[in-house]
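Structure record follows, encoded as structure tokens.
With one protein chain held back, the other chains of the complex are shown just where they sit.
Chain naming follows the written order as A and B, and within any one chain the residues start at number 1.
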Amino acid sequence: MITDFVQNCIDGIMVGSGYSLLALGFTLVFGVLKRLNLSYGPSIMLGAYVGTWSFLNIADNIWLVLLTTICATVVIGIYVEQLCFRAVSKETTIASMVSSFAIWMQLEEIALHLLPERTYPFPAFFDSGLLEFGPFTARSEYLFMFVVMLLLLLILHAFIYRTRIGLAIRAYSDHPSASAYMGIDGSSVLFLAFIIVSIIGGIAGFLILSADSQITPFFGLWATFKGLIAMMLGGIGSLSGAVLGGLILGVIEANAFWYGDPVIRDISSFMLLFTMLIIRPGGIFGHKIEIHQKIASERV
Amino acid sequence: MLYLEDIRTFYGEIEALKGLTLEARKGEVTCVLGPNGAGKTTTMFTIAGILKPRTGTLFLEDENLTHVSAQSRVRKGIALVPENRLIFPQMTIAENLDTGALSRPLKDAGIQEDILKMYERFPRLHERKEQMAGTLSGGEQQMLAIARALMAKPKILLMDEPSLGLAPLIVKEIFNIIRQLNEEGVTILLVEQNAKMALTVADHVYLIEQGKVTFNGNPSEIHQDEVIRRAYLGSEVS
Partner (left out) sequence: MLNDYLLTVISNIGMISMIAISAYLILITGEISFGQQAYFGISAYAGSIATTLWGWPFWMALIFGSFLAGVAGGLISALTVRINGIYYSIATLAFAEMVRLSLLKFSYQFEIDGEWIGPNGSEGFGEIRWIFENDISILEYTLLIYLVLFLLIAFIYLIEHSKLGMIFRMLGQDPLLASVQGVKIIRYKVLAASLAGFAAGLGGMLYAHSFTYIEPQIFNVMLGVHSLAYGLIGGLGTVLGPIIGVVLDIGFLESIRGIQGYRMIVFGGLMAVMLIFMPRGILDEKRVHRFKKFWEGKTHV
């Protein structure tokens, strides 16, 4: 009984580390832009499609797939940044969001042109080994994803809070016009943020898909959903919040799936999200709720 | 030091500055007075490079900066204390000061030293250095905004209405700081509504109305001009 529960939690944390990776990207880009990039998931999906394409057509080399996935995601990220965020007036936040949705549709169709079938194999990073810890087990590729996620969190944290570029990014996200008076070039900050976020997305997509060992066009929607939910659960604008949000989402899902079924799993995560947004909009660890509330609640 | 000639700045088709000529001399406090909507903030933005003038030239110490970007102007030594302060509310005071030094080269070892100097000058900021800047009082925020601008080690400090919305006692403190800075050799271009206080620190005064300079002289001349005195200092005989 209790072993089941603990095992579920372990599984949840493993799968949840993928959500955490996605949430990191979301929270960073939302923190800087204050605008929602709906096409984040689909960009990763198309990036991974390019990776799969290179796997099928160029060489069966895992590093090549990783590299092409990340590079393609970055290129797509720049495309989205230029078209949906740089070119669209900052005053109308919703225009950017709808524009990123339009590009989502575009990216999905491009993916279907690249590889027209419904599913494709995605190369595994590891020979899936089952690690045993007493009565509990964990799959090695998920454990690896978990470790990479923690590492990325540390690197990102150091970058944002310890470097001058990070300081400029935070200043811009805190008060864009004031940062201009400090000599910070907003458009470079935006560009840089998109590159970083796309790299994280590429890594996330690669790890998640190679653990799943297959890719479908639905991955885009899935990634946007999971990333958004995890970000909201942890609280917008906080890196560690995004990670915790992802892990919690994973744990809830794993248990709901074990004691229920896939539908119950999905309902329970949305129910948790909805209840939390009503009771504690700042996230489960909702520190500084009022401030977060203020940033994120800018109007249409 | 800073020289603007025949500057015309537009917001779309609205001409906010209609051929403005102005000079701020080294080591002096140059004060710009004018009614609401005269174009004072527009002048400051044009100098800082946030707005681009359609015609005219801008020189800083014999260097033509007319076509230089806002970012480079900060590096060249123009720092702005913006109207309404605009500190970074969700960053600590220490981090706010760090952002002021972003325009300085990374290798500049003096940054930490300068932060300590700012804390010496503004002890209240020191006490609260790990506090979020958004939680500071208006007066403290103004001090932070000044300190942040000074962190760029500017050749000229632009201050847009530093007394805006502050209690008289704090206003006095702010002006004491301005006076002190000036005595230490900082060149200041000051925009003010509070003409009485401004004139106590000013070495040279410009009046602008509807985007044009209508008067230019030293403070004592203002006191002599009946019409201007009435308009800006009130009618009581001083």
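The rule we apply is simple: a residue touches a chain if its C-beta (ideal position, glycine included) is under 8 Å from a C-beta of that chain, and two chains touch if they have at least 3 such contacts.
This is a predicted model, so every value here is computed, not measured.
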Contact set of the excluded chain (shown chains only): A
Contact partner of the left-out chain, one of A:S17, A:T52 or A:S99: A:S99
Options A:V6, A:I58, A:A87 or A:L131, residue touching the unrepresented chain: A:A87
Subunit A, residues in touch with the chain not shown (by the definition above): 30, 36, 38, 83-84, 87-89, 91-92, 94-99, 101-106, 108-110, 112-113, 221, 228-229, 232, 236, 263, 266-267, 270-271, 273-274, 277-278, 281, 293, 296-300
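Quick note on the criterion: only the chains that are shown with their structure count from here on.
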Between subunit A and subunit B, centroid-to-centroid distance (C-alpha), Å: 43
Residue numbers on subunit A that touch subunit B, as the complex places them: 164, 167-168, 170-171, 174-175, 177-185, 288, 291, 295
In the complex, subunit B residues that touch subunit A: 48, 50, 69-75, 80, 82, 86-91, 95, 98-100, 102-103, 106, 132, 134, 148, 152
